[in-house]
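Shown here: the complex without one of its protein chains, the others still in place.
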Amino acid sequence: MSDSPVLTQDALEAAHHAHPPYQRHHFETMDQQNDATNFAMWLFLLTEIMFFGGLFTAYLILRNWYYPAFVAASHQLNVYWGSLNTLVLISSSFTMAMGVWCAETRRKSGLVLCLTLTFLLGLVFLGIKTIEYSEKIEKHHVPGFHYSLQSFLNPASDPAAAQYGDKPLALDMARKTELYFFLYFAMTGMHALHMIIGIAILGFMIFRARAGAYTTGHVTFVENFGLYWHFVDIIWIFLFPLLYLISRHQ
Amino acid sequence: MSTTIVTLPDQSTARIPKMNYLSKENGLLSWLLTGDHKRIAILYLISISFFFFIGGALAGLIRLELLTPQSDLMATDTYNKIFSMHGIIMIFFFLVPSVPATLGNFLIPMMLGAKDLALPKVNLLSWYLYIAAGILALYAMITGGVDTGWTFTTPLSTHYVNTNVITTGMAIFIAGFSSIFTGLNFIVTIHKMRAPGMTWFRMPLFVWAHYATSILMVLGTPVLAIALVLVVLERTVGIGVFDPAKGGDPLLFQHLFWFYSHPAVYIMILPGMGVISEVISTFSRKRVFGYTAVAFSSVAIAVFGFFVWAHHMFIMGISNYSVLIFSLLTMLVAVPSAIKIFNWAFTLYKGSITFETPMLYAFGFMGLFTIGGMTGIFLGTSGVDIHLTETYFIVAHFHFVMVGGMLMAFLAGVHFWWPKMTGRMYPEKISQLAALVTFIGFNLTFFPQFILGTLGMPRRYASYPPEFQVLNVFSTAGATILGIGYLLPVLYLTWSLKYGEIAGNNPWQATGLEWQTQSPPLTENFVELPIMDHEAYDYEWLERQKEKEVASVG
Partner (left out) sequence: MSDISPVLWQFLVKWLTNFALFPPEASRIAPQMDALYFFIVLVSLVGLTIVILLVTSFSILYSKKRHPVAVQIEGSTLLEATWTIIPLGLFLVMFVWGALIYFRVYTPPANAMNIYVVGKQWMWKAEHPGGQHEINALHVPINRPIQLTLISQDVFHSFSIPAFRVKREAIPGRYTSVWFEATTPGTYHLFCTQYCGTEHSHMIGEVVAMSPDDYKKWLASSTSGSSLAQNGERLFASLSCNACHNTRPDARGPSLANVYGSKLRLSTGQTITADDAYIREAILSPSQHITQGYAPIMPTYQGQISEDGVIALVEYIKNLNSDYRVQQTTTTTDLLPESEGKAAPAGQTSAGKGMVNQ
């Protein structure tokens, strides 16, 4: 075998095909680059499903064991705030989808508007979540921090429980509500963390979109972020019925 | 050596190509901000070696303590911290990233004929995550350590120990994301970055093995991540889903933990199997016997590997019927490994074999992995598992697979691709000696542990009944030899960076695309886009290429 061909800097430069500035050097074509990054995003979402899967498994097992506790504890959640938040999140998915469309059709101002709306709706979601969390803190429903069983031992004293006509739980079952709230905070907290990360990236994207970054034909970043945002939305679509709705008529 | 196949270039005129990935840019920043998969692989190689020797030093302390039956060298809680940190560092900071993040990172794009991995920045990010996790783990170790064992069994880890569980847990969480990103990058690269003509069944088996590994990394690691998050939360707030006192289920932790940690065993061995396929084919100058079977056996291991986790829980009170199912599936997952061993053995048949260092390590791998695999059958057999589990038999079994298997494969791979990575040969004689020393030391260290385990000596004991001492003395003596076996390569490989002979493009006359370019390669790997017009391991194609070149030069 001969020695390696002697290469000059010129030869290497010439080997670079003319390509758009956003095409990374190690890709042969733009299609390959878009395919690869999209595929990567789908795989990442798959890992996220496995991640949340662990929480859902824990929820299903414990719900099965301590059914009355889970029913009574879920009555403490405010369905109106929950439904409103679902609406907010679905709307934000809509604005995000519109944003992707704007980027694809190179509408800069439309893109900035959509991203800003998504950003704001995300903040609204977190704001409502904060209100819900503070209700829990007031009622001492935060596991591990002076957790109070009052609403479950004596539901008549608690309007949220009384509204469903809850019967008092036995002490041992009432204690299991703490597990429900542990899961509630773990699951919605993990979801909120994903929202916060998403909102931070959205802020960065708005900044870049105003400079016209995504409206020159290279929209993979917006598309992939859109996938992420819809995924976070879908997680909520599972959390909402499991935590808020499933036990409403028990 | 008359039988060697090394065809080094004429050493009087030989030189390292001026333009290569090492020389392209200089300075620390050009390394720390690089997107080049080869440079990231080198960064990984240095960092995992560092962690390997920390883990190795801890192993040395363990063996020293076990020289005598009393816990006299250190207090029991110190011993517990040391074996915990040994396990954590060796598994999460050495074995999981060992072959994939170094050799895989370096070679997968080259083997596929690509310029880089699909996501170079993510690749760099994954190294930084690894480093951050490593520093956090070391910080946890220095500021008091952790004594839960690497398994973090609840409720011990959540309510009963007062060591750095949270810090270590977070370190492993971050290391997990490093591993997820590596796996994700490999899958995307293998799907989308193959050169023209590189069909799935023309890919080297090394790539197939990494594809299977990556699937395990991407789907398994997040489950470990959430299990650790729940442990950390439970420790922080004092209540959680694993707490039996509050109505939680400690077995749920076992299920979640082993859902990752059993596939993790395959994450740790499959890439090694990939290395062995390449090495054995090259040094017998023959295509791998039953390519498709070996390729599919990797995928089969990955798929079955997800459904055997509860065999770690046979005595933990899971129902007898789940024991039946998991024991049966464990038997099924053993079959692909057996297929691989026999296919490698038959690759030698009618070959033209030479015995360079990588081949010696590969032979070591085959022997030790066979023992490691067969002892796995003992443990998968539910009845015998009752007696052998949680004893030194388990310890010996997984060290045969992890150290005898993966570490041997890692060393085989590092020697095999050393000329490609650095452009220089390692010194052959001393490295053959190192391979031999490692093999002898390894057997002396771990074989007595099978007998200890059968006799009933439990694992994770700082002190033990005196009748077990003799075998423990053998084991400690072996560990000393093994330590020398691992230090030697560091010394002579470092030496070879400056004084090794110039290797040339393809010293082993191997067929992989990575050998058809200069050593060390260009940053872009190839001068022009390679086109794969032949099967993998096509030595006749290689002969024709050589003839062509001779003709054109002539």
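All chains are identified by letter, namely A and B, in their written order; residue positions are counted from 1 within each chain.
Throughout what follows, a contact is a pair of C-beta atoms (placed from the backbone, for glycine too) under 8 Å apart; a residue touches a chain by one contact, two chains touch by 3 or more.
The structure displayed is predicted, hence computed values, not measured ones.
A.B. asks: Given that one chain is not shown, which residue among B:8, B:374 or B:527 touches it?
C.D. replies: Checking each option in B:8, B:374 or B:527, the one touching the absent chain turns out to be B:374.
A.B. asks: For a quick check of understanding: of B:184, B:334, B:425 or B:482, which residue touches the chain that isn't displayed?
C.D. replies: Going through B:184, B:334, B:425 or B:482 one by one, B:334 is the residue touching the chain not shown.
A.B. asks: Pick from B:173, B:260 or B:363: which residue touches the chain that isn't shown?
C.D. replies: Of the candidates B:173, B:260 or B:363, B:363 is in touch with the missing chain.
A.B. asks: May I ask you to list the residues on subunit A that touch the chain which is not drawn?
C.D. replies: 65-66, 68, 169-173, 175
A.B. asks: Would you write out the residues of subunit B that touch the absent chain, in ascending order?
C.D. replies: Spelled out for subunit B, the touching residues are 2-3, 5, 71, 76-77, 80, 147, 149, 151, 153, 155-156, 160-161, 244-245, 247, 250-251, 284-287, 289-293, 314-317, 320, 323-324, 327-328, 331-332, 334-335, 338-339, 341-343, 345-346, 348-355, 363, 366-367, 370-371, 374-375, 377-378, 380-387, 389-391, 451, 454-456, 458-465, 467, 469-470, 473, 539-540.
Here, only the chains that are shown with their structure count from here on.
A.B. asks: State the interface residues of subunit A toward subunit B in the complex, per the touch definition above.
C.D. replies: Residue list for subunit A touching subunit B: 1-5, 7, 11-12, 15, 24-28, 32, 35-37, 39-40, 43-44, 46-48, 50-55, 57-58, 61-62, 65-66, 143-145, 147, 175-176, 178-179, 182-183, 186, 190.
A.B. asks: Name, in rising order, each residue of subunit B that touches subunit A in their complex.
C.D. replies: 7, 9, 17, 19, 109, 114-120, 122, 180, 184-185, 187-189, 191-193, 218-223, 225-227, 229-230, 233, 236-241, 246-249, 252, 255-256, 504-506, 517-518, 522, 524, 527-529, 545-546, 549, 553
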